[in-house]
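Following this message is one structure expressed as structure tokens.
Left out: one protein chain. Kept in place: all the others.
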Amino acid sequence: MVANASRVSVAARWLGLAALLFGLIPALLAAIGGGYPFQVAITALIFVTLAVSLNLVTGTAGLLSLGHAGFFGVGAYAAALASTKLGWPFPLTLPLAAVAAAVVGVLVALPTMRLISIYFAVATLGIGEMIHVALLNWVSFTRGPMGIRAIPPIEVLGLDLSGVVGGYYAAAAVAAAGIFAVHRLTHSYYGNALRSLREDDQCAAAMGLNPVRLKIEAFGVSCAIAGAAGAVYAHTASFISPDSFRFEESILILAMIVVGGLGSLPGAVVGAVLLIVLPEALRGIGDFRMIAVGVFMFLSILFQPKGLLGEASAIALFRRQLGAAWRGDIQAGWK
Amino acid sequence: MPDFFDAYFAQQIINGLSLGLVYALVAIGFTLIFGILNVVNFAHGEIYTVGAFAGLLLIVGAAPPLLAVVLFAMAVGAAAGVGLERLAFRPIRRFSDEASLKSRAMREATLLSSLAVSIVTRELMVHFFSGEMQVIPQAALLQEVIAVGPLTLTNGNLFIFGASVVMLGGLQFMLYRTRVGLSIRAVSNNVLGARHVGIDTNRTIVATFAIGSALGAAAGILVGLYNGNIFPYMGFAPGVKAFVAMVMGGLSSIPGAVISALLLGVSESVATDFISAGWKDMIAYGLLVVTLIFFPQGLFGHGRERV
Partner (left out) sequence: MTAETLLEVTALSRAFGGLRAVDDVSAQIRKGELVGLIGPNGAGKTTLFNLISGFTPPSSGTVVFRGRTINGLKPHQVSRLGMARTFQNLRIFPNMTVFDNVSVGAVGALGYGLRHGFFGGRARAEEISARTWAALERVGLAGVAGELAANLSYGKRKYLEIARALATDPVLLILDEPAAGLNDTETAELARFIKGLHAEGGTILLVEHDMGLVMSICERVMVLASGAKIADAAPAAVQADPAVLEAYLGIADDEEVA
């Protein structure tokens, strides 16, 4: 059957992606040599996870969020506190971080979901900064500006992933899971529902969709993934402080998906890798990281408003790849 | 609990009012630009920083009288505002029809482009001046103590009061008694209509950016000299707070923004009696979120579109 053949090719493609992420890239990094390339790769993977998660709310559902780093921070602190104070291992702190960020996300989303467009954007900016102020000043709980030190490295069921190479594999696994989850949601009819909210939420409501519920779901899932990225960050960096979860980081994540293409999953991945790896490559001539980010963002808004890999072409790619055509001649449906 | 009539409390009120006037000067720029284009100018905080740096460079270079420093900062701020409009707003603006002018895509694109310009501006300043606080010549600081009865004011307080009142008065005069003011009000009211009666909308928009940015830049140098710290990231907090004041004031109302800015300044200043200084920023962000959720019309009940 055609369906079986397409299912096989789907599996083959995911296997190929896994081989790239867990075989080819680490081999290349090892060939470049030293721990530093792995360090950069871990940062890139954490930001891939963050960009992919932000893309679900901002790119697909159209809720411009300027406070995403706040949820990343909630996850990181949840993992750091649980592991340093309660001695929880990574397999427990990871879901805890995701749940904590999702809970905070849904709580702040409930009252703000009525706001549209730039008003929502500004509300999320306020919320992101509130999270930062809380992390900074709730000293008895978060140790404030001193941050949390000596967060234990990652160990999964006796498997020691404490070095940079181990950290890479953990970060890659979480990034892959995040990509897979967002892929499932956006490349399905659920994705169509979210996109219709972005295009015209009143009209979507007239078609029987509950806009508030869908937005809260998308926001919760997105925050959960950002929280998981936070756990990876806490355990691989071993030290976190409130300054890693500020407006600037939120903007960096946003710039990644703008450059890559709002609503485009491969775009988010490419944008994140580009904005992390490129400034590293430019380090020789000085620290131009944020300047490069700003310039990239500006140029892409002006000259490539759909991003490097626009949503429409990305979706068309996935339809074809997944053999999801309901009919052979027109590739329009989703499975 | 503090005695509500003690000198300390009065002192906090006065400090809060100076702070609020500074927020007001910054908020006016936001409000003018939002009124005319319906967009949020995310680079407005950087204009404030640019004003502070321009003033500082002049002080270090020539040590002129304070008035000259402020006027210079305003001129540089106005020029920066015009450049900002050219770079981040005009390329994205399309005047084809009312719908596309106010469309979400246009608003979000300009929000992002102004954000990008603000990042580049700020990071360039970090690159050239370092991210640290700048050294300000002692003579230029506005920290000379003036005792009024039990109150301890500084000449900075007085200067901020004086300059803000003059600038707010000047703005009112400009908006209601001059041709430029008339065209700004006309374009704010109805862009296409203003165009039909022969108003040059692009020039009016440029004028709005120049005026709003000049006020923001003046606030930047005044605060820099009053607090004694000028650094590339200084624009973020007043930018956000001025934005809060604009939202609380009902988005396009200048009196509303000014009153809200004063309220915000005083509440922040008085709140340090009750909560530690670190938590004080929570007030502005909290007010922002609460206003957006519960008072979408602003605190003073101006009508406005769906938020």
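Here the chain labels run A and B in written order, and each chain numbers its own residues starting at 1.
By our rule, a residue touches a chain if its C-beta (ideal position, glycine included) is under 8 Å from a C-beta of that chain, and two chains touch if they have at least 3 such contacts.
Note that the structure is predicted; figures quoted are calculated from it, not measured.
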So which shown chains sit in contact with the chain we cannot see?
-> A
Of A:V99, A:L209 or A:V295, which residue touches the hidden chain?
-> A:L209
Write down which of A:V221, A:A234, A:I253 or A:V269 is the residue touching the left-out chain.
-> A:V221
Which of A:I25, A:L185 or A:I240 touches the missing chain? It is A:L185
So which of A:T112, A:T142 or A:S196 would be touching the chain we can't see?
-> A:S196
Chain A residues touching the omitted chain (full complex) = 181, 184-185, 188-193, 195-196, 199-200, 202-211, 217, 221, 311-312, 316, 326-327, 330-335
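We take it that only the chains that are shown with their structure count from here on.
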Interchain centroid distance [CA atoms averaged], chain A/chain B, Å | 34
Touching residues (chain side chain A, partner chain B) in the complex | 64, 111-112, 114-119, 121-123, 125-127, 129-130, 133-134, 136-137, 144, 247, 251, 254-255, 258, 286-288, 290-291, 293-295, 297-298, 301-302, 305
Using the touch rule from the top, collect the residues of chain B that touch chain A in their complex.
-> 39-40, 87-88, 91-92, 104, 107-109, 111-113, 115-120, 122-124, 126-127, 236, 240, 243-244, 247, 276, 278-279, 281-282, 285-286, 288-289, 292-293, 296, 306-307
